[in-house]
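What you see is the complex with one protein chain gone and the rest in place.
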Amino acid sequence: MIRFKLKDIQNLPDERGIDIQYVGVKNVEVPLIIQRKDKDNQVVSAKATMSVALSGELRGTHMSRFIEILGEWGQKDLLGVDIEGCLQTIKQRLNAESARLKFEFKYFIKKQAPVSGLISPMGYECSFEGILINDKYNFILGVEVPVTTLCPCSKEISDYGAHNQRTLVKLNVSYAPQQMVWLEDLIALVENCASSPIFPLLKREDEKYVTELAYNNPKFVEDILRDIIAEIGKMPEITWFEVDCEAFESIHTHSAWAYHQQTRD
Amino acid sequence: MIRFKLKDIQNLPDERGIDIQYVGVKNVEVPLIIQRKDKDNQVVSAKATMSVALSGELRGTHMSRFIEILGEWGQKDLLGVDIEGCLQTIKQRLNAESARLKFEFKYFIKKQAPVSGLISPMGYECSFEGILINDKYNFILGVEVPVTTLCPCSKEISDYGAHNQRTLVKLNVSYAPQQMVWLEDLIALVENCASSPIFPLLKREDEKYVTELAYNNPKFVEDILRDIIAEIGKMPEITWFEVDCEAFESIHTHSAWAYHQQTRD
Amino acid sequence: MIRFKLKDIQNLPDERGIDIQYVGVKNVEVPLIIQRKDKDNQVVSAKATMSVALSGELRGTHMSRFIEILGEWGQKDLLGVDIEGCLQTIKQRLNAESARLKFEFKYFIKKQAPVSGLISPMGYECSFEGILINDKYNFILGVEVPVTTLCPCSKEISDYGAHNQRTLVKLNVSYAPQQMVWLEDLIALVENCASSPIFPLLKREDEKYVTELAYNNPKFVEDILRDIIAEIGKMPEITWFEVDCEAFESIHTHSAWAYHQQTRD
Partner (left out) sequence: MIRFKLKDIQNLPDERGIDIQYVGVKNVEVPLIIQRKDKDNQVVSAKATMSVALSGELRGTHMSRFIEILGEWGQKDLLGVDIEGCLQTIKQRLNAESARLKFEFKYFIKKQAPVSGLISPMGYECSFEGILINDKYNFILGVEVPVTTLCPCSKEISDYGAHNQRTLVKLNVSYAPQQMVWLEDLIALVENCASSPIFPLLKREDEKYVTELAYNNPKFVEDILRDIIAEIGKMPEITWFEVDCEAFESIHTHSAWAYHQQTRD
């Protein structure tokens, strides 16, 4: 069979003696089954990045094995749950000391308009990231939540009105392995810290409601960031987080921006 | 009930007397059920653009009705089939003379490696677009197919090797309403006109195969374009098409590019 | 000399007999000298797309000649003025019946804050496009102007406040060859049709001004579009235009969108 006659260049020894931290594949598109809070599973369209550490003794890693492992695990219901199991497989099959895996995907939640009660799906950019170094496992859950912010300064100094805009909050958290944090809960946490949440479907009575809600609730990017930090302070299971808040100002072409990260003991 | 007390600004008469060709919503994210050739349906994550013509007598259209209609139709199995039915609903509920609707989505096909026979999913960017002007309906099916191109000039003038690269072919076609053209068939048509198709998973024996296939089959962007035009010439059901071929040259940072469109009688 | 020994594959006859409308290079990065209204020239960082029609008798065009011509003309002060001269050169050197050329670039204008009078540069995405078919020349000037829009419906139905957002207006115009339309004037035309212009630098007194200006001047995307169409109606030199208006709604993740195009006799 031809397979065994072809030389395995990647497997050759390397004489430069240089270890590499991450080698792998990026931007692999794959359908994925995600577990939802209190609901059926959801099939999402994900982008995967998968890598291993490469020892200084070997010339290259075997890129196609990542795709094979992804194919095998992608059909299981539990990939969205058992990232650690998938990383153990990668470590073993690629003969590496550490492995890293990230999925980024659009996740849909049914969202109810605040007054009319009408329901419509809203997509959030989310991510699962797992890192396995030797046998130490760390998991990072990520959400990107678009919200409305209304400027406190503009409200205070103007006789009427206040500029407001779409703002994107990116929140990544790590938590103790025996705990569980849901995407739905992180998204709600962020939306509750904004001037107003964003909705896909709003009838006139809903539009009145969110307009007045934002006006009553003005927030700088600094305010949202601090309110989120304070909320996370109430969740003892979170061991590390970072939060990035970018307001696409309606009065400028640049953004107002704030960022903070913190490791907790 | 509050709903009826709120003034309907969009419904006011407009005195500028200017008709607008397209008014609507853009970049609406929604899960969608797509019919597959000979297979089960596929749930995709789509971006929708929906619009109507607006008569010079009215100030504005009712944007939220697009989202309501999308929500109602998005749950049906047949939206991927009955774009025309959805457009009739839009025309009626928004009281317009013409309506337009486009879905763009990543569509996964199981792809078999040429020698090892290993199977892995590959995502293609696809689109459905429907246009209803009065009662005349037109449908446009779109695929974006990444392929390999190997440069005939580089092969001819070099003592060994030839530069090759990822090339993106975008093909849009219209066809007679009583006919059916499948995404799978359009994708295969394009891949057969390239130096080599692209695969998500290739073992060494497959890599040897596609390397040699591309070398034996050198193509300029002009060649791919003409071969696709010739293939479409064999499909009498196609009434209009456009094809765009962009090669992300491995020896330059710019692209080689070719485009053609044609209406057939 | 080696140059003459290498076979010219592109120059070979083609037997498929298929004409192609556009063949060329895309996304070529190049510094460019642009003429400004009443001011010194400005050096911009442009992306160029250049193409010719290819007769059915020839296998390929000579892509490197586009880059050579661009290099020669890019050093002249007059490329920003004499697109037609550059197209004549392309037609001749590539032996083609028609040629097309587009430059896209960020153009900076010094912008004065409305109350404090402070001045700061603001970048606008602009474009020059020329098309030469046989000896008929057409030129398209394009601007992308970010502005603020404040929703008339939200203002009317809410007890206080009104949602507003960044909105992007894209305007392309053609005009009679003996006329001259300036980027600066098209940008001002669009800004005057918005709820408020956008500024890079606003002190508190300016922020109060633009907040109240937008609140006093609510506009749907339909309103901006019609006001721009009406303004262009006062410019008899414009022979064709298209305008696209997309509001990145602060209360949704999708956009409100309107589009119109028109040829004038």
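Which chain is which? They are A, B and C, in the order written, and residues in each are numbered from 1.
By definition in this document, contacts are C-beta pairs under 8 Å (C-beta built on N, C-alpha and C of every residue); 3 or more make two chains touch, one makes a residue touch a chain.
Small disclaimer: the values here were computed from a predicted structure and weren't measured.
Across C:115, C:168 or C:235, the single residue that touches the chain missing here is C:115.
Here one chain is not drawn; of B:41, B:112 or B:250, the residue touching it is B:250.
Residues 2-3, 6, 8, 28-31, 43-45, 64, 67-68, 71, 74, 106, 108, 115-116, 118-123, 200-205, 208 are the ones on chain C that touch the missing chain.
Considering the complete assembly, chain A touches the hidden chain via residues 6-7, 9-10, 14, 16, 18, 20-29, 49, 51, 54, 59-61, 63, 67, 152-153, 156-157, 220-223, 225-227, 229-230, 246, 253-261. By the touch rule set out above, chain B reaches the unshown chain at residues 122-123, 146, 148, 150-151, 153-154, 157-166, 196, 198-200, 202, 204, 207-208, 210-212, 214-215, 248-254.
Assume only the chains that are shown with their structure count from here on.
These two copies of the sequence, chain A and chain C, are related by a rotation of 180 degrees on CA atoms, to the nearest 5.
Farthest chain from chain C (centres taken as the mean of C-alpha atoms): A. Closest chain to the protein centre (all Cα atoms averaged), using per-chain Cα means: B.
At the interface between chain B and chain C, two copies of one sequence, more than half of the residue numbers in use appear on both sides, so the contact is built from largely the same positions.
Averaged Cα coordinates give chain A a centre that lies 28 Å from the centre of chain B. The mean-CA centres of chain A and chain C are about 35 angstrom from one another, to the nearest whole unit. Note: centroid distance chain B to chain C, computed from Cα atoms, is 25 Å.
Residues of chain A in contact with two or more other chains: 122-123, 200, 202, 204, 208.
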